[in-house]
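Notes to accompany the following structure.
Only one protein chain is missing from this complex, and each of the others stays in its spot.
Then we have subunit A:
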Amino acid sequence: MTGLVRRLAYRMLVLAVRGRRDRGGDWGEAVLAEFPGTSGGWQALRWSVGGVRTALRERRAARSRAATLRRRIAVAAAVAVLAPFGVQHWLLTPVYVPSAAMAPTLAPGDRWLMDRVSFRLTGLRHADVVAFARVEQGRRFTAVRRVIGLAGDEIGCRDGAVLRNGAVLDEPYLAGPAAPAGCAPMTVPAGTVYVLGDARGVAREWSPVPLDRIEGRLLTRL
């Protein structure tokens, strides 16, 4: 174990000091030359970590001002190019509305901006419009629906309206009937949400949907 730690510590130091060259800077080489004096794994590792810092500092001191500036510009340019991909992947993603299930709120083919993060921090709320992944016959696609019930809510239907915990929902976003086809009463299980399309009776329904399938919350049309 100690031998392995010492070997790894030495390799790390050599890499930091020399990189792909045969010989590194004087100071890095100086730390390297003292490495055999260390004893034990822990001491060797400490020596190497300090040596890496020394080598980095030496390299930085050796670079000219122009080289430092060039490097900064290159890093800034790389960040500027790559950051939008990161944003799109983890924070905000455009989503195509795949069907008429959310009519009239969402028209099929429209693009909406999806927020992938905030619902993980604040939780979902009633009436949020969410996108989630469905897998059917081995094919994965994205569905968009509205959150009607959260875990623990009792969802049901009466007289063509949707009930949540016994109260009729006020749903100003609907154009047609409120009750979905085949409305079975249900208490929303933990770890899931109950969702419906705004086009009740037209949209296929899959509730309850596991929370870990939710990809994000739709914010605004693009």
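We take it that a residue touches a chain if its C-beta (ideal position, glycine included) is under 8 Å from a C-beta of that chain, and two chains touch if they have at least 3 such contacts; residues count from 1.
Criterion: contacts and distances are computed from a predicted model.
J.: Name the omitted chain as UniProt records it, choosing among "PadR family transcriptional regulator", "Fe-S cluster assembly ATP-binding protein", "Iron-regulated ABC transporter permease protein SufD" or "Molybdopterin-dependent oxidoreductase".
T.: Result for the unshown chain: "PadR family transcriptional regulator".
J.: Given that one chain is not shown, which residue among A:Leu4, A:Ala33, A:Ala66 or A:Ala184 touches it?
T.: Of the listed residues, the one touching the omitted chain is A:Ala33.
J.: Of the listed residues A:Trp47, A:Phe119, A:Phe132 or A:Tyr194, which contacts the missing chain in the full complex?
T.: A:Trp47
J.: By the contact definition given up top, give the residues of subunit A that touch the hidden chain.
T.: 26-27, 29-34, 36-38, 46-47, 49-54, 57-58, 61
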